[in-house]
Structures are given as C-alpha cells and as structure tokens.
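Notes follow once the structure below has been shown.
Every protein chain but one is kept in place in this view of the complex.
Showing chain A:
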C-alpha cells in the first residue's frame, strides 16, 4: 500500500531528477521549441518540494493535488497547465483514502493522462508528453519498472515523429529527428516513481 509519505517522496525525487536534467531538457527544447523547458520545470518542482515540506498533506490524493496546484501557479507556458492537470486529476481520482494500491494509482494516472489529452487536444503520435505518459499509465498495471521502461521507450519513440501540437508543430517536417522535451520530462516523472518504489525507508 502507498501512503502520503510515498507520494511526497515521489515528488521530491522528481524535483531532484528535474534539477539534474534541467540543462538536458532545455537543450532538447532549443532544438524544436524555445529553450526553456528545463528551467520552467525546475522552477515548478522546486516550488512543489517546498510546499510539500512546509505542510505535508495527509493523503496521497492531497499530495498530488497540492503539487499540481503549485505547478500551475509557478511554471507557466504549456507545461504548467498540462503537468498541473496531470497531477491534480490523478490526485482527485485517488480521493481522500489514507493509502492506495498500485492498481488504484494506475487507474487514477490513466484518468490524469486522459485529462491532459483533453486539455491539450493531443493524442498518441503527436510528439508530446502523451507519447511517454500513455504507455506508462498502461504498463503501471503490470509494475513500476514496466511503467518506467514504457515511458522511456515512449520518449525515445518521439524522435522520428513530426510534431502536431505545441510550438514544435510550427517546424513541420523540421521537427523530425529530435526527441520531444515534454515526453522526456514525463519519462523522468515516471522513472522517479519507480525509483521511489525501489527505495527503502525515508530515502528521498
């Protein structure tokens, strides 16, 4: 069973991972976007960590809702509303249960990913964060590791795609050959989830 502390550690681990990879995300974004994805997410997850540490929420749902709200308030761009909606909707689906099962998380994440698709009007193959999130949410029904691997494979699979959503879509065929920064950061989020599961005790 996963408790609020687990979700707190997941977010903290994501923040650390985004910190570490910020330059790489920005580099990917400079190829097909406007070179700020890393710094934007870094600002957002730093705020998430601080907010969670200040007043740790008591349920898994509340952790994700608070994290999502922080992202919407601090990130801006498309990433703020999209990541914010992902976490808020997933948290809302988890309700106010003190602990949740992996199956419940998988179902909630699926709903969160669907909300992202609806908000951005995107689908699989558009070269967006969904290309990592959709397979990850599905694989989470099997295991955390399967979700991590599916997200990574999904992010890599965006390389040959032509972007149809977001700023990269303005490039048309010139967007082909570059890995999507949003799918890459989404894979970090899922990798942090798997790492949190693998960690023991209070490791953050």
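Criterion: contacts are C-beta pairs under 8 Å (C-beta built on N, C-alpha and C of every residue); 3 or more make two chains touch, one makes a residue touch a chain; residues count from 1.
As a convention for this text, contacts and distances are computed from a predicted model.
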Per UniProt record, name of the chain withheld from view ["Molybdopterin oxidoreductase", "phosphoenolpyruvate--glycerone phosphotransferase", "RNA polymerase sigma factor (Sigma-70 family)" or "Sugar ABC transporter substrate-binding protein"]: "phosphoenolpyruvate--glycerone phosphotransferase"
Identified contact with the non-displayed chain, of A:2, A:18 or A:78: A:78
Of A:33, A:135, A:154 or A:181, the residue in touch with the unshown chain: A:33
Where the missing chain touches chain A, by residue: 26, 30, 32-36, 39-40, 43, 72-82, 119-120, 162, 164-167, 169-172, 174
